[in-house]
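Yeah, one chain of the complex is gone here, protein chain that is, but the others are all in their spots.
Let's turn to chain A:
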């Protein structure tokens, strides 16, 4: 939890892999889940090293944006830019984070989470 200095120093600027872009195409939530089919993964092979790594992490098991960043060891902001690009390019499927609208939908989600917890 302590902040620490980047051991890699300034050798690679963090946003070099996004070609300097810091604004994602869409602001994907930390917990939003992404998945990749084998077909999407096969295509991602040609999308560059970083995107292929992201694709591999999501193949066969849906992963949140936060998990993708952790497993690829890329900073969150950089991961978000790349993942948003991949969603736009059809290389990843974006699932919904908590449907925050409507009383009934929110109660239903809370109810499912509650029974999920009780069953643990």
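Miscellaneous remarks
Simple rule for what comes next: a residue touches a chain if its C-beta (ideal position, glycine included) is under 8 Å from a C-beta of that chain, and two chains touch if they have at least 3 such contacts; residues count from 1.
Everything that follows uses one rule, which is that contacts and distances are computed from a predicted model.
Missing chain, UniProt protein name: "ATP-binding protein", from among "AGCS family alanine or glycine:cation symporter", "Iron ABC transporter", "Transglutaminase family protein" or "ATP-binding protein".
Listed for chain A, the residues touching the missing chain in the whole complex are 1-6, 10, 13-15, 22, 29-33, 35-39, 60, 62, 64, 66-67, 69-71, 75-77, 90, 93, 95-100, 103, 106-107, 109-114, 116-120.
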